[in-house]
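A single protein chain has been removed from this complex, and every other one stays in its place.
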Amino acid sequence: MNRLIRAAALGAATTLLAFGAQAQTVKIGFIDPLSGLMAPVGQNQLHSWQYIAEIANQKNWAGGPKFEIVGFDNKLSPQESLTVLKQVVDQGIRYIVQGNGSSVALALADAVAKHNERNPGKEIVYLNYAAVDPDLTNSKCNFWHFRLDANSDMKMEALTTFLAKDKNIKNVYLLNQNYSFGQAVAKAAKDYLAKKRPDIKIVGEDLHPLAQIKDFAPYVSKMKAAGTDTVITGNWGSDLALLIKAAKDAGLNANFYTYYAATTGVPTAMGAAGEDKVRFVGYWNVNNEKFVGADVAMGYQKKFNDDYYTMATYTGIALLAKAFKETKSTDPVKVAHALEGMKVESLNGEVEMRKSDHQALQPLVVAKWVKVDGKTVKYDQEKTGYGWKTEALLPTYLATQPTSCQMQRPK
Amino acid sequence: MQTTARTLRYQPLDLARWVIWGSTALLMAALPVFFTQGFAITLMSQMGVAIIFTLSYNMLLGQSGMLSFGHAVYSGLGAYFAVHTLNLASKGQLWMPVPLLPLVGGLAGAVFGVLFGYVTTKRAGTTFAMITLGIGELVFSCSLMFPDFFGGEGGVTTNRVFGKPFLGITFGPAVQVYYLIAFWCLVSMALMYAWSHTPLGRMANAVRDNPERAEFVGYDTQKVRWYTLIISSFFAGIAGALGVINFEIVTAENVSAVRSGGVLLAAFIGGVGFFFGPIIGACVFVYFVVALSDHTKAWLLYLGMFFMLMVMFAPGGIASLIMMQVQLIARKRFGRIWRQYLAAGASGLLVLAAVILTVEMTYKVSVDSSGGTLMKLFGVEFDAAAAGPWAVAIGLWIVGGWLFNAARKRVAHTYGEIQAEFLQGRP
Partner (left out) sequence: MEFFVISLLNGVSYGLLLFMLSSGLTLIFSMMGVLNFAHAAFYMVGAYVAYSVGLKIGFFPALFVAPVVVGLLGAAVERYGLRTVHRWGHVAELLFTFGLAYLIEETVKVIWGLAAVPYRVPAALDGHLFTLYSTSFPKLRGFMMLVALLMLLSVWLLLKRTRIGLVIQAALTHPHMAEALGHNVPRVFMLVFGGGCALAGLAGVIGGVAFITEPSMAASVGPIVFVVAVVGGMGSLAGAFLASLLIGVMQTFAIALDWSLAGMLGAIGISVNEATPLYSLWKLQISQVAPVLPYLLLVLMLIFRPKGLLGTRAD
C-alpha cells in the first residue's frame, strides 16, 4: 500500500515536473495560402500569429507552455488543405489555425471531425480565425471547431444597425461574389434591412463570378442608373479594389459598406478613391478610442514592415493560453472542453467563446477610410496616408445571433 | 475495324512483360510497408490517382495527337457524380459499395465524353485545343453558378466510412484507401495498355501521324478521335472518383484549368511517346506539387523551369531519356559513357545548387524579407542580404556552369560517336 502511494506520488510529481519545469512547446499548424493570389494576406496573417505567439511566450501567458507557429501552404484549396492536414498530424501537431476561405474552413472542420473520430487519442483542435460562413457554427457546427471571428450574419447585423441610423440612405445596391459566402451576405443584408429600415429600397442585386471580372464599369453604370446611394458588398481581394476604382472613375457618389476593405492589398488599390466612402465592419480597428493594441500593431509594423489587422490572432492565443493554464495540460481534448464558454480580455474588449456553437462573441466596429489626422486617426494602412476612423462601436449583445447548432460532444 | 481471321502474329514469350507488371504490382503492394507515415501514404495515393489521370490524358495527347486543355472536365464531373452517389449510398438510398465507386465516376466521365467529345473531336490540331479550352472554362464557370450540384465554393463533402465493415475493411484508415487506389491503378494501367494494342488504339496512332491517309484507307478520323476521347474520359472519371474516396471532398478546382494544365505538364514531363512516360510524369508532378511546396515557396518557379528545360532539350520527356540509356545498356555501350554521365551529373548538381541558392535568396530578400533575411538552406544558416552567400552563388554559377558545359560536350560527343557506330551497323 505504502509503495503504491509512493509510486503514485512519484508519478504525479513527474507529470507535474514535466509540465511545469520543462518549458513545453506547443506547435500550432497554420494552414493558409502562402503562395498564389492570396499569399500576401496569408503571409501577413502567419506573421500576425507568430508575433502574438512571441508576445505570449515573453509574458508567459500560458504559465509554462510556449507557442510555436508552423506555416503550411494550402494554396487556398480545400483539397490541398486536407493533404496538409495529414502532414500536420504526421508532425505531431495537435492545434491548427486557418482563416482564408469558407470553402477551406468547411472542408477542414469536416476533416478534423472525421480524423478525431477515427483516431482517438490523436485529436486535433481547429481554431478558425476568419472564415465567416454562418453554417460553420450552425447547421455544420462541430465540437473541434472554434470560430474567433464574428460570422457573416453577425457582421451584417452590426453593419445594418449602423447603416439604419443614416437617414440619407434610401437606395441600396447589393453586389457580391457568386458563391456561398457572397450569397449569404446578400441574403442577410436583405433580411436585416427589411427589419430595420423597411423604407430602404434594394434597387439592385448582383452576383458575379469570383475573381473573374476585370472591368466593373458596367456594374457601376447599372448602379448609377438605379440611383444607388449605398453599396453593400462582401467582395474581397481584387474584386473589391476594382469595384471601388471603377466607382470612382464613373463618379458614382455612393457609400460602400464592406467586410474586407482592410485586408492586405485593398488599401493600396483603392488609395484616395475610397476616401470618406468606404467602410468596413470588423472586430477591431487600430484607431480605436484609446488606441488599444497600437503597441502590438507598431511592434508588428517594425518587425515585418506590414500592418497588423488580424486581431483574432490575439484572441486565439489568449484563449489557448488560458485553457492551458486552467487545465494544466496541453491535451487537445481537455483544452477543447475548457475553451467552451471561456472568456478572455482581448484588444477589443471581452471575448466569449459561446458554449452552444463555439462562436466567439465580441464587440464589433464600423470604420471609415479617411486621411490620417494624427488625432482620432493616427495610423494609416499600407503607407497610403489613409487610415480607418472608428465610427461606431457596437456592443457584443447587438450582433449576437441565435444558433441552430446541436453540438455533439465526445464523452 | 475488323481483323481477318488469319493474321500473321509475332508472339515471342512475353516474359519481360510479366516481370514488369508483376514487379509493379509487388512494388505497389510493398510500398506502405516501408513508408508508414500518414503523409507518405497520402502522397502515394495521390500519385496513384494521378497516374490513372495522366495515362488517360496521354491516350489523347501521346497516342492520338489531341492536345487538350480541358481534360479535368471529365475527371472533375466524374468526381462530382461519384461524390453524390457516395452520399446517397451512405444515406442508404442507393446500393453502392465504396470499391465499385470508380465505375460510377468512369461512367459519368464517359457520358460527358460522348457529349462534349462529339463537339470537340470534330476538329483536330489547334482548333481542338482551343475548343477544349473553351469547354473547360465553360464548365468551370458553371460550377460556381450551380451551387446545388457543385456545392459552390465549399464543394461537396462526403464520408467514405459507412455501413458494416466488410472483412474488417472500413476504408477509414488511409492505408486501406491506398490499396484500393493501387488496385484500380493497376487495373486501369493494364486496361489502357491493352487498349493501345487494340485496332482502335492502332488507328488512333495512325490518325495522329497521318489523318489524310487514315481517312483515305477508309477510317472516319473524327470517329476514331471521338471513341478515343470517350474511353479516355472513362479512365479520367475513374481517377476523379478515386480522388473522391481519398479526399472525401470535391470542389470546383477539380474541373478547373489549373487541373487541366497540370495533367498536361505531368504527361509531357514524363514523356508522351512511351506508355510508361506519363506514369513517371505523374509521380514527379505530384511530388513537385505536394511535397516540394512544403520545402520552398518557389516550387512553381522550379516546376516552370523544369518543364521549360524538358520542352527545350528533352521533348520526349523523362521516358525518352531512360529509353536512350536502355538502348546503350542493351548494346553494351553504357560502360563507355557512364563516367561522363557521372561528371555531368556532379557538375549539374553544382549548377542546381547555384539555381536553388539564387532563387531562394532572391525570394527571401524580395518576398519574404519581413521576418528578417536570415535563412537556412542545406542545413546552413546565413543572411540572404549579406554579400558572402551571393558571392558563393556566383562562384557556383561560374564553376558549375563551366564544368557542366565541358561535361555536357563530352557526353554529347561520346553519345554521338556511339550513335554513329549504331548507324554503321556495328553490334
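The chains carry the letters A and B, assigned in the order they are written, with residues numbered from 1 in each.
In this text, a contact is a pair of C-beta atoms (placed from the backbone, for glycine too) under 8 Å apart; a residue touches a chain by one contact, two chains touch by 3 or more.
This one's a predicted model, so the numbers in the text were calculated from it and none came from an experiment.
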Given that one chain is not shown, which residue among B:16, B:167, B:312 or B:387 touches it? B:312
Give the residue, chosen from B:31, B:300, B:352 or B:385, that touches the chain omitted from the document. B:300
Touch with the omitted chain, as defined above, among B:96, B:115 or B:138: B:138
For the chain that got dropped from the picture, name the residues of chain B it touches. 67, 119, 122-127, 129-131, 133-135, 137-138, 141-142, 145-149, 257, 261, 264-265, 268, 298, 300-301, 303-305, 307-308, 311-313, 315, 359, 362-363, 366-367
So that we can see where the missing chain sits, which residues of chain A does it touch? 35-37, 39-40, 43, 178, 204, 206-209, 211-215, 217-219, 221-222, 224-225, 238, 241-242, 245, 249-251, 264-265, 268-269, 271, 384
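Here, only the chains that are shown with their structure count from here on.
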Return the distance between the CA-based centres of chain A and chain B, expressed in whole Å. 38
Spell out the part of chain A that touches chain B in their complex, as residue ranges. 34-35, 43, 47, 50, 72-73, 75, 77-79, 82-83, 86-87, 89-90, 101-103, 106-107, 110-111, 114, 118, 133, 178-181, 183, 209-210, 212, 303-306
List the residues on chain B that touch chain A in their complex, please. 37-39, 41-42, 46, 141, 144-145, 147, 152-155, 157, 159, 161, 172-174, 247-249, 251, 253-254, 290, 293-294, 297, 299-300, 368, 370-371
